[in-house]
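Remarks on the structure that follows.
Just one protein chain is left out here, and the rest sit where they should.
As written, the chain order gives the labels A and B, with residue 1 at the start of each chain.
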Amino acid sequence: MSQAVLHQIFAGLATGGIYASLALALVMIYQATHLVNFAQGEMAMFCTYIAWSLLQTGMGYWPAFLLTVGFGFVLGVVIERVVIRPVERSSVLSVVVVFIGLLAILNSVAGWIYTYTIKPFPSPFPEALANPLMSPHELGSILVTLVVLVLLYAFFRFTPLGLAMRAAAQNPESSRLVGIRVGWMLALGWGLASAIGAVAGMMIAPVVYLDPNMMGGILLYAFAAALLGGIDNPGGAVLGGFIMGVLENLLGAFVIGNDLKLALALVLIVGVLVVRPSGLFGSVQVSRV
Amino acid sequence: MNRKLLAVLILLLVACVLPFVISNYRVFQLTLVLVYAIALLGLNMLTGYNGQISLGHGAFYAIGAYCAAILMDKWGVPYWATLPVAGAVCLVVGFLFGLPALRLEGLYLALATFALGVSMPQLLKYHAIEEWTGGVQGIVILKPDPPAFLAGLGLNQDRWLYFFSLGVALLMFVLGRNLLHGRIGRAVIAIRDNPTAAQAMGVNNALYKSLTFGVSAMYTGIAGALGAIAVQFVAPDSFGIFLSLVFLIGIVVGGLASISGAIYGAFFIQFVPNIADAVSKAAPWAIFGLFLIAFVYLLPAGIAGGVQMARARFMRASSQSEAGGAKQPVTAKEGVS
Partner (left out) sequence: MKRRLIPIAALLAAALASPAALAQKKYDPGASDNEIKIGNTNPYSGPASAYGTIGKTIAAYFNMLNSQGGINGRKISFISYDDGYSPPKTVEMARRLVEQDQVLFCFQTLGTPSNSAIHKYMNAKKVPQLFVATGATKWNDPKHYPWTMGWQPNYQTEGRIYAAHILKNTPNAKIGVLYQNDDYGKDVLKGLEDGLGEKGRKLIVKKVTYEVTDPTVDSQIIQLQGSGADVFVNITTPKFAAQAVRKVYDIGWKPVHYLNNVGASVGSVLKPAGFEKAVGIISTFYYKDYTDKQWQNDPAVKKWEAFMKQWYPQGNLADGSNMYGYSVARTLEVVLKQAGDNLTRENIMKQAASLKNVEIDTLLPGIKINTSATDFAPIEAMQLGRFNGTQYELFGDVIHTDKPQ
């Protein structure tokens, strides 16, 4: 394999890791609520600004990291309780519009508080191991994404809470009958998704720099990645992210040029979805008549 | 029924007199409202009536707009003749896009249409077609003058374009109403509510769904052409993904699966951003977002649903005082899919 191709593949894995990390948050919220949250990216961006503010006060990286994840969780729960709960019973599209409203509010407020000038965001990984193929941060953030993935997997598979959450999303009526507090499960799902988003934001910001519009493009890629891999399968979503990143780079560099790489990548993904409507690794939905 | 017809006639009369009493700038804004109303009706057919979510209708709006601009700029086609062409092109493109979309449902269709919306500005910039599209620079077109045989009616360019758009909108709305309230419309709605049952009743789901996609795209494309003529300019930056989202906002806030909802929605997407801007320069989007959430809270069935409910209440009150007759109940959840 030629050096150029190899180099593009590694760079693609690095950006793919970015898509994967946000895709995980999307999968999380989908697992809990069967909705895709368009404001997920802006929530992650907002959390990252909180982390930045904490770091500005002189706090160490890891305390700030943990506090931000906690903040993300609370933000998610509050948004679910205050904003989403009242429209829960409306049509799916009404909820989508509320998501768009949230996106606009968070984006605008972040710009208002922090201005639109890009800010550098520190990486927790040592810069020493400079490597032409992949920076330590890129490697480290892929690792973080994989750790989150394993935790998520374990949570949904093995903990009673995770099982209850999945049940609540899949069949709220029956879950209620067996004593699951469906309302709180939804709020918990939002909190977890938002916390995962906060981690993603803090891993993404050192690469793309922190600004209110940083998630605009990434959300689309993450959305595509999650659907490609299977929106109900965290592992699939992460793999989808990597595929998206590598595919895009190879198409851009060697096939169609940078200006149409996104369009072609999306066409290919839609093509895959036409053949496999539930994604590469998603479970097939059977609807009852 | 007669009362409804009367109301429509009065509204039309107002719409005809209005341009002579308000400023040209307001006339221009109302022209845009008409344009958006056509686009929203198109999207509502697909998403509201047929249950297929589109996050990329801005793309069809763009195709329509570019059809008009290219025809006028390169071939000197008169503006009115560009509308049928734009409609036909979008009908075909929409139908073809609808075919693979048949396999996709819910979120996956949302992604496919979203992808279309995101890719459109990039496709318009593509260098191989730059000669026609003007690339990143876009195309400037001339505003049509009122026709000579109408001289002396006090029409200027803005008023003429308004009346022209009003005519087009009327035609499209009457056609749309007949389509949706007839046999075809019932089939389209049946597919949304229960595809399996519809199929069992002998509805050809695949054909109807693709056709709905095509007709929906046609409406939006005609609106795009009309919009391009009104704005006198097309460029890739005019048709970003946010336009598609704004259309979606329009039908939800206006009222899903409601013909009048398209008009309410058009007023919303035309004027509420201006209000947001007036409230706060620092964070206009924050105000816009608050408006969105507030509308969904207060009017879960959209403005059209709210209006219908208010009217039903009023009717009940008046009929109770008259004869105590029971009116048919109106569900607030109309159009919720």
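Before moving on, here are some points about what is shown:
Going forward, contacts are C-beta pairs under 8 Å (C-beta built on N, C-alpha and C of every residue); 3 or more make two chains touch, one makes a residue touch a chain.
Just so it is clear, the structure is predicted and the values come from calculations on it, not from any experiment.
Only one residue in the set B:Leu34, B:Val85 or B:Val118 touches the chain that does not appear here, and it is B:Val118.
Set against the missing chain, the residues A:Ile29, A:Leu188, A:Ile218 or A:Val270 yield one that touches it, A:Ile218. Between the chain not shown and the residues B:Gly106, B:Pro195 or B:Pro273, the one that touches is B:Pro273.
Within the complete assembly, A:Leu262 is the residue of A:Leu102, A:Val148 or A:Leu262 that touches the hidden chain.
Annotation for chain A: contacts to the undisplayed chain at residues 3-4, 7-8, 11-12, 14-15, 18-19, 104, 108, 111-112, 115-120, 130, 132, 135, 204, 207-209, 211-213, 216-218, 220-221, 248-249, 252-253, 257-259, 262. Chain B residues in contact with the hidden partner, per the touch definition given at the top, are 23-26, 28-29, 32, 118, 122, 125, 135-138, 140, 227, 231-233, 235-238, 240, 242-243, 273-274, 276-277, 281-282, 284-285, 288.
We adopt the following convention: only the chains that are shown with their structure count from here on.
Between the Cα centres of chain A and chain B there is a gap of 32 Å. Every residue of chain B that touches chain A in the complex is listed here, in rising order: 47, 53, 100, 103-105, 107-108, 110-112, 114-115, 118-119, 122-123, 125-127, 196-197, 245, 248-249, 251-253, 256, 282-286, 288-293, 296-297, 300, 335-337. The touching residues of chain A, when paired with chain B in their complex, are 36, 83, 86-87, 89-94, 96-98, 100-105, 107-109, 111-112, 220, 223-224, 227, 231, 259-260, 262-263, 266-267, 269-271, 273-274, 277, 289.
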